[in-house]
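Before anything else, here's the structure in question.
Just one protein chain is left out here, and the rest sit where they should.
And then chain A:
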């Protein structure tokens, strides 16, 4: 009997001790600008995605320079789950004292509050945007042996025979899905979306195996495929040509007004005192525009495209408006 009791007691103690660790020891004194950040008090940088991913990599590149600029520790904390919703909830729920900031990316951060069934507890207004880091424009590509040589060929064919071609996305209401919806809205060309909810690698695999006709992806996903001659990129959904794919015309050049892509930046919870916001913004700008960071980002196929907090906020609002317009198209259940 005594053994049983000892087991139970130790087990209970272990459980209590560990669950206790989870309780959030959050900051309790609101900072007033000048003394921000306090020496030895670290800043949490919440990444709403797993480690090793593109968002996480960008944050970890920025982190050492942020530390230098702010003179305190910056810790990257991964809170993955529910397409970013878990991390965004944690970020917007934190105290707006500057000691918690986070990486925010669209479409995830823009889209999740638009769909009421997902029960997101935040909106655009819950974030204080601090700066935009990169844009990864969307592209449309076909098989190397496809009869379609130009963007116009492809879109005309999809308009004449709606849904005759399958196109990959990385899941419902992802950047790729919105890009398809925006193409449909502007050009009337309709593709049959196939949602690969596991992400870009699954979509690319299915495209390489010729199980889907059209690959919708980001520039960073197709740079290498183009070099290998495994995909023919017909158009890029951005205002200017991408340095990674200089031969690919933009949708604008072909006469279609479509801009889409994945965007990443950094934000704090809304209600941050101005003085603190200024300090964080300045440090972020230094880090984002740091030459070595930029170089490493472009090695990943990502073009740095800095915007200040105010401009990032405007951009965000513009994207939200774009997405709201085509929301019915991406909500339709096929």
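Everything that follows uses one rule, which is that contacts are C-beta pairs under 8 Å (C-beta built on N, C-alpha and C of every residue); 3 or more make two chains touch, one makes a residue touch a chain; residues count from 1.
In this text, contacts and distances are computed from a predicted model.
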Review point. When you check the chain that is not on display against UniProt, which of "ATP phosphoribosyltransferase regulatory subunit", "Putative tricarboxylic transport membrane protein", "PP2C family protein-serine/threonine phosphatase" or "Xanthine dehydrogenase family protein molybdopterin-binding subunit" does it turn out to be?
Key: "Putative tricarboxylic transport membrane protein"
**Study point:** Among A:43, A:101 or A:194, residue touching the chain not depicted
**Key:** A:194
Study note, to complete from the structure: Of the candidates A:57, A:73, A:143 or A:186, the residue in contact with the absent chain is A:57
Point to revise | Listed residues A:89, A:133, A:285 or A:304, member touching the removed chain | key: A:89
Study note, to complete from the structure: Logged for chain A, residues touching the omitted partner chain are 1, 3-4, 6-8, 10-11, 14-15, 18-19, 21-22, 50-53, 56-57, 60, 77-83, 85-86, 89, 115, 117-121, 163, 166, 171-173, 192-198, 201-202, 204-206, 208-209, 211-212, 224-225, 227-228, 296, 299-300, 331, 333-334
